[in-house]
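A protein chain is absent from this complex, but the other protein chains hold their places.
Per-chain residue numbering starts at 1, and chain names A and B are given in the order in which the chains are listed.
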Amino acid sequence: MKCRFFKMIGLIIAFCLIISLFAGCGNPTDNSKGSGPDKSSDGTTASAKTDGFNAEGLPIVDKPVTLEVLTTRWGSMGDSFTQNQWLIDLEKKTNVHIEWQVYSLNDWGEQKAILLASGELPEVIIGSNTFDDTDIINNSSMFLDLTDLIKNYMPNLTKAMETIPALRSVSTFLDGKIYSLPKNLPCRPKTCNQPIINKKWLDNLGLKEPSNIEELYEVLKAFKEKDANGNGDPNDEFPICGAKGLNMDLLNPFGITDLNGTHMMIMDDGSLVYYPISQQYKEGIKWLHKLYTEGIIDPESFTQDATMQDGKRKNDAASLVGFDYAWTPDALFGKWSGEYIALAPIAGPDGKRYAGGDENGVSSILRNEAEITTFCQNPEIAARWLDQFYDGEASIQNFWGAIGTVITKNSDGTYTLNNPPEGTSADAWYWDQSLRDFGPKYISPDFEKLIKLSPESGDGLKQNLSKLGEPYITTPYPKVMYTTEENEQLATLLTDINSYVDTTRAEWVTNGGIDQGWDAYIAQLKAMGLDDLIKIYTDAYSRYQANK
Amino acid sequence: MSLIEIAKKPVNIKRTLKRVSGNWGLYLLLLPAVVLVICFAYKPMYGVIIAFKDYKPGLGITASQWADPWYKYFLKFFNSFQFKNTIKNTLVINLYSMAVSFPLPIVMALMINQMHAKRFKRAFQTVTYMPHFISTVVMVGLILIFLSPGSGLFGNICRLLGVEAPNLMGRASAFTSIYVWSDVWQHTGWDSIIYIAALSVVDQSLYEAAIVDGASRAQRIWYIDIPMLLPTAIILLILRVGNLMGLGFEKVYLMQNNLNLPVSEVISTYVYKIGITSAQYSYSAAINMFNTVINFILLITVNYVSKKVSDNSLW
Partner (left out) sequence: MVNREETGMKIAAADHKIAARTKEDLMFNIIVYGFSALVLLVTIYPIYFIIIASFSDPYAVASGRVWFFPVSFTLDGYRELLRHSSIWIGYRNTILYTVIGTLIGLAVNIPAAYSLSRRDLAGRGLFMFLFVFTMFFNGGLIPTFLTVKEFNLYDNFLVMVLPFSVSVFNIIVARTFFSANIPPDLWEAARIDGCGNLRYFFAIVLPLSKAIIAVIGLWTAVGQWNSYFNALIYLKNSDLYPLQLVLRDILITNNVQSALGTGEAAQIALRLANLLRYSVIIVSTVPIMIVYPFVQKYFNHGVMIGAVKG
């Protein structure tokens, strides 16, 4: 009796389970969606929905139209920027309603892969952190070539590219097409990281600010041996303190600068040098080793993590760290920040000074700020909409915030920034109010003169400090573009070679032996493919130069 | 011979069908798991071919070109500079780990089983399984803090003993030990749960009989407890061996630094670093497949041996 009952229950459960699981099974989607609607190369093909489209003037369309735009933001910043008054006004002026899809960059890596794999993208993408060079190159069938759209529908950008040709050359991909739009940020300093030193310690010990490498050595030695922070203990100072390695800016005096992290330097005569195999690097490492043996460098610099390093930098009882390279002096030391000042670049053994930076402003000009995908219904409308961003006033409102909230337009035509409201910092406020670093922007050199920043803090302060290093800026290896094959090779070459360079550096700084080990080091690097790596960098650079 | 085989055949099919229909209830019990596995594990299984293709996300798996030659990415890995080193490091860490952290949960379970003071026993169990829940980031943070020669517990103890504290995290030779023993600290308590459960079903009367027969505690453990644990232990060991090439990446990555890198670069961290430069789907898929195949072969071998030796095996 009971057995039959269980039999029935069993069958019913099985039946339900099978049905429910397969009920949701629709047609298997072919995951090779590839390109959407036909992309035309000249972008002027009228699409069914573009009646009422105006090729110039506002509104862009007579009847309201919706545009899907995807962008990524840091952490949980969310879509607060959509409340920016300029964006709201833009919608009214242009008749283009934006449907924003905002993703957090926290897990964008995985979600990006899935988005690309699903074979369908939103119409417009904004933000250089959203899709990078490799994403675009590997999936170029999903992005429109914007060259003609720019020529026909984007007068602001065209003018910008004429004023600053770098904007065009940086956006041109290897096949000659332009798949993404660039930006040019306002008020970027020219010098990147600068030497900063604890002025109070100098005063306590009666020392003057060091200007060359011998003086720096004497000062650091005094920091180590004497009671520089004035708390009675001469042994608790760490003149230099690293975390999982040392900051390579310490080698600036030796002529080594590496703004974009490629390890390649451009010398005065235009030749390229891979700095980890240069004589200057050898000299620099020997100098660091000397500092290490004398206890000037924290012996845990290679093993402690960033939190422990911060523990020392922001130590509650007394300031513990004396010297480092940073963006601004107030960036690193917590409550002791006021004791630190920025210095002019330290002169090296050859008597010259070098600073890492960029004549055009650090990270000022970048590509991949906006793309129009092949899934866009009305590329002309998207192009005209994006062109609205390439205007001085538009750009500052998309970098700091709307006029009236964050920016004040003064009667003399200049612009100043307002103070942030209680309880939030300037930076956080700007991120809240605007797209900030991301999205198309353009400031002409003339317009930039109209922006007045306070020299006390933030961007204004940095602009001021940057002047110390400006005469000595080296030419950085630019942000070039690589072919797909080069990218594949780079992935393995860089992993192998960088690990080896890092490990040998750690060994030589802590234990010395660079002279003895140098030849074997070079041989090993070559065996790992260093020549291929240098060739890739050289080729990419030649292509970049040719495009200018 | 062949006649007998032929004669045997139809009977076998009939017998099998009879066995199946006779035990239909068992198949019903098996059904949910089988259906789920088919739908969500086997249906997407075609994705393994990524390792043999030049996968481009925009094209999708089916439309991407086949790699030329098909073993292109495998060859790339074999020829790569890190091939020998990463495999060696992965194996060394895993073997050391297996040797140490396999028997210890068993020992702990046996010890707990011997405790008669109820409150102490419960407190002990609770405290020892707590570390399992500490996140990897905090765990490694703790390791670095405690081992700091300058300010950590280790440094202070050394100074108390009058010895100069070595920077252990900066010593390549110490890396594997620190990794393995911190794992032991963190997971032994939790891992012993299954053994405690296995011991809990031992018939009390067995113990009583043994005591009457004059068995000492050590003998009771050897003749009653351990055989109770043996089947579970063997299966877990087989599964462990079947994961010899697999090493989670997060803890190693956080513990790596430039001084211990020659010993701490393992396959998973290597794959991660490659992926940072540019997503190499096919290459990392090929490396993973290589690992998996080795693991699988190991599993089959060990399983076979275990079957012959102890009648405990997966299939």
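We adopt the following convention: contacts are C-beta pairs under 8 Å (C-beta built on N, C-alpha and C of every residue); 3 or more make two chains touch, one makes a residue touch a chain.
Given the structure is predicted, the values throughout are model-derived calculations rather than measurements.
Visitor: Where the complex has a chain not shown, which of A:81, A:143, A:327 or A:442 is the residue touching it?
Guide: For the chain that is not drawn, the touching residue is A:327.
Visitor: Using the touch definition from the top, which of B:63, B:100 or B:145 touches the missing chain?
Guide: Only one of B:63, B:100 or B:145 touches the chain omitted from view, namely B:145.
Visitor: What is the set of chain B residues that contact the non-displayed chain in the whole complex?
Guide: Considering the whole complex, chain B reaches the absent chain at 16, 19-20, 23-30, 32-34, 36-37, 39-48, 50, 57, 61, 108, 111, 114-115, 117, 120, 122-131, 133-135, 137-138, 141-142, 145-146, 148, 150-153, 155-156, 185, 189, 193-194, 196-198, 200-205, 214, 216-218, 228, 231-232, 235-236, 239, 242, 285, 292, 295-296, 299, 312, 314-315.
Visitor: Which chain A residues touch the hidden chain?
Guide: Residue positions of chain A that touch the missing chain: 2-3, 6-7, 9-10, 21, 24-26, 28-29, 31, 74-76, 104-107, 110-111, 113-114, 117-118, 307-308, 310-312, 314-316, 327-328, 330-331, 334, 337, 424-428, 431, 457-458, 462.
Please note the rule applied: only the chains that are shown with their structure count from here on.
Visitor: Flag every residue of chain B that touches chain A in the complex, lowest number first.
Guide: 25, 28, 31-32, 35-36, 39, 56-63, 76, 80-82, 140-141, 144-145, 148-150, 167, 169-170, 254, 257-259, 261-262, 265, 270, 273-275, 277-280, 283
Visitor: In the complex of these two chains, what residues of chain A are touching chain B?
Guide: My answer: residues 6-7, 10-11, 13-14, 17-18, 21, 30-34, 113, 116-117, 119, 134, 138-142, 244-245, 299-300, 302-305, 307-308, 487-488, 490-492, 494-496, 499, 502-503, 505-507, 510, 527-529.
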